[in-house]
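Of the protein chains in this complex, one is absent; all others appear in place.
Our next item is chain A:
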Amino acid sequence: MRKLLKYALYDILKSRFALIYTVFLALVAISTYQVTEDMSKVSLSLMNILIMIVPLISAVFATTHFYNNLEFIELMLAQPVRRSQVFFSQLLAVVCMLSLSIILGFGLPMVLWGADSSLIMLLVVGIILSAVFTGFAFLASVLTRDKAKAIGISLALWIFFSLVYDGLVLYIIYTFADYPLEKATLAMVMLNPVDLGRILMLLQLDISALMGYTGAFFKQFFSGNLGTILAIGTLAIWILVPNYAAMSVFKKRDF
């Protein structure tokens, strides 16, 4: 397993894509640092970009990577290794590469120009979202036999969680504005990993007051131990469930 991962990682880190992604993230971070000195403004700008870009890139890259490596995966399956090990080596290689790009691309400018706790949280949220959307992408890849279809499903999930879901939540909040909705909103946030990441970030920035009464409620909820444990636990479920589902399908799939 460790050896499989070593070579998968070596291959993926030498790919042109890894370099381009890291440089892109670094350029975004550097230009944001040039615009303002205010740390919370920097991390708010970076967050807005990260929340959109990271899930998109993770979903598309993981799907293409899976399909580009399909023949090689087949060859490994003909060797005396377990299927789950082949799967995990590919999955971990993708997640490591995406995380490393974020750590280097965003992290190096932070080392140069300083960072606060919100920027550290930004890196954590970026890594978590990479893992979640890689899971979605691998699930879409093992369920289909067509690269285009798999990319389509991954993109649809990205659009749903990044754009459509918030629209639905807003619609529900407006429709039922006369009712106390704090707990319902909280539940709805839990059902979207992107929102969960955003909330974790916003609370670090101490601007949750901008979000009105619901924001205050979130602040009260998430600042407590229970809230943090629940948020991290829910994100862990968002990482584990798609990845585990993808692995069970992979084990029974024909190649």
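Heads up, the rule we're going with is that a contact is a pair of C-beta atoms (placed from the backbone, for glycine too) under 8 Å apart; a residue touches a chain by one contact, two chains touch by 3 or more; residues count from 1.
Note that contacts and distances are computed from a predicted model.
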{"item": "Hidden subunit of the complex - UniProt protein name among \"ABC transporter domain-containing protein\", \"RNA polymerase sigma factor\", \"Response regulatory domain-containing protein\" or \"phosphoenolpyruvate--glycerone phosphotransferase\"", "value": "\"ABC transporter domain-containing protein\""}
{"item": "Residues belonging to chain A that touch the chain removed from view", "value": "3-4, 7-8, 10-12, 14-15, 69, 71-72, 74-83, 252, 254-255"}
